[in-house]
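Submitted below is the structure of interest, expressed as structure tokens.
Only one protein chain is missing; all other protein chains are in place.
A and B label the chains in the order they appear, each numbered from 1.
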Amino acid sequence: MKIVSLDPRVTRSNIDENTQEGVLHEKEHFQTYEVFEQKKRGTHHIHAGSVHAPSADLALVFAKEQYSRRGQCVNLWVVKTADIAATDYDDADIFETTSSKLYREPDAYKVMDRINAFKERQKSN
Amino acid sequence: MEFTDKHVQGLKDLLYKMADDLLILGHRNSEWTGLGPILEEDIAFSSMAQDKVGQSLAIYEILNQLGESDPDTVAFTRNANQFHCSKLVELPIGEYDFSLVRHFFYDHADAIRFEMLATTVVEPLQMVAKKFKGEIKYHTMHADVWMKQLAEGSDESKMRIQNAINETFALALGMFEPSDFEAELQEAGIFDGEFVLREKWLNKVVPLLESFGYSVPDATTTIPEFGGRKGQHTEYLQPLLDEMTEVFAIDPGADW
Partner (left out) sequence: MYGNGYIENDGKPVNSLTVNEDPIKLAAFEARIAAGDKIEPQDWMPAEYKKQLIRMMEQHAHSEIIGALPEGTWITRAPGFRRKLALMAKVQDEIGHGQLLYSAAETLGKSREQMTNDLINGKSKYSNVFNYPAKTWADSAVIAWLIDAGAIVNQLANSKGSYGPYCRALERICAEESFHLKYGHDNVVFLATGTPVQRAMVQDALNRWWEPIMHFFGPSDKESIHTETLMRWKVKMGSNDDMRNMFLDMYVPKIWDLGLTLPDPNLHKNEETGRWEYTEPNWEVFKQVINGNGPCNKERLAVRRKAEENGRWVRKALMKPEEKYVNPLA
């Protein structure tokens, strides 16, 4: 039986109520591209998500509407997910002591006390 | 220069056909929402349908400034014989091959029309043409990428698109049906006319399609499907309008 729907679009599509079609094969929705969005000139591109696409050109066309249909955007990058190399979360301990390396931070260099003491000494001399 | 009645009539005719094309095609293309070939494309196609409806609204607003009724009344209460859209845009969405080829033909014409109108003496129209330039650029970009990729795709996809081109070409040429005011529009600096538009369009789409590997029917021997601009439509327009206005018709005095 053809579906007679409340939705005129569906009725027009002549769909058999018991249809068994439409089963997908693997990779039929293509591979994924990761999308990076730059909201304003001068800012970084930031990861927005991914799209399924058969080529970089279509990935860009898709990304524009899936990730940038609201708000500001001036530029998009896409890159095949398969081409991204990443660190392992299990190795996150390689970053662990980073924040304690104070000699890399400006705050570690406070010389005013020393300068003031020096000035005091100069005065009393 | 001062506009005569004929100039104003010609301008209104131009605006009506642009707005009606956009409204009806936007409406048709919105039918794909939720039913497209892949989710990402569904989203992109819906955006472009929204853009078209939005652009039609902007043009109906100019008509409103020229003394026509408000956009909702104009868009949702006229009968088919009062519509100036081309036959191309009123046909059902068919399969994706037809919808894509129609989108390709229409959007290139739309892009060139707006480009020509970027220098019109009619200021609000000039502003609209400039405002939507980017939107329309995305539409042609989208159409071009798809047409190219399906040409390079499978034998089936290339053949389907080629068939759709062959079947749609006369309808597409129907977009350039001359109005009764071509000379007036030109002399007043409103619009360079359908003939110029048609030539520019052919110079754009024919080489492009050929570069993708498609062939294009001969424009000099193809008989265009005219009539739409003069209110003669296919059997598909009136049912579409009835559908569009079904809710309005439940209680015409109501504010929806």
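FYI, a contact is a pair of C-beta atoms (placed from the backbone, for glycine too) under 8 Å apart; a residue touches a chain by one contact, two chains touch by 3 or more.
Keep in mind the model is a prediction, meaning the values are calculated, not measured.
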| item | value |
| --- | --- |
| Absent-chain contact - pick from B:66, B:118, B:183 or B:247 | B:247 |
| Residues of subunit A in contact with the chain not shown | 3, 5-10, 13, 15-32, 34, 47, 49-52, 54-55, 58, 66, 70, 81-82, 84, 86, 88-90 |
| For subunit B, the residues touching the chain missing from this view | 27, 30-31, 33-40, 42-43, 46-47, 49-50, 53-54, 57, 71-72, 75-76, 95-96, 149-150, 153-154, 156-157, 160, 240, 243-248, 250-251, 253-256 |
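By our rule, only the chains that are shown with their structure count from here on.
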| item | value |
| --- | --- |
| Subunit A residues within the subunit B interface of the complex | 8-9, 12-13, 29-30, 51-55, 57-58, 61-62, 64-66, 69 |
| In the complex with subunit A, residue positions of subunit B that touch it | 31, 35, 38-41, 43-44, 46-47, 92, 138, 141-142, 145-146, 148-149, 243 |
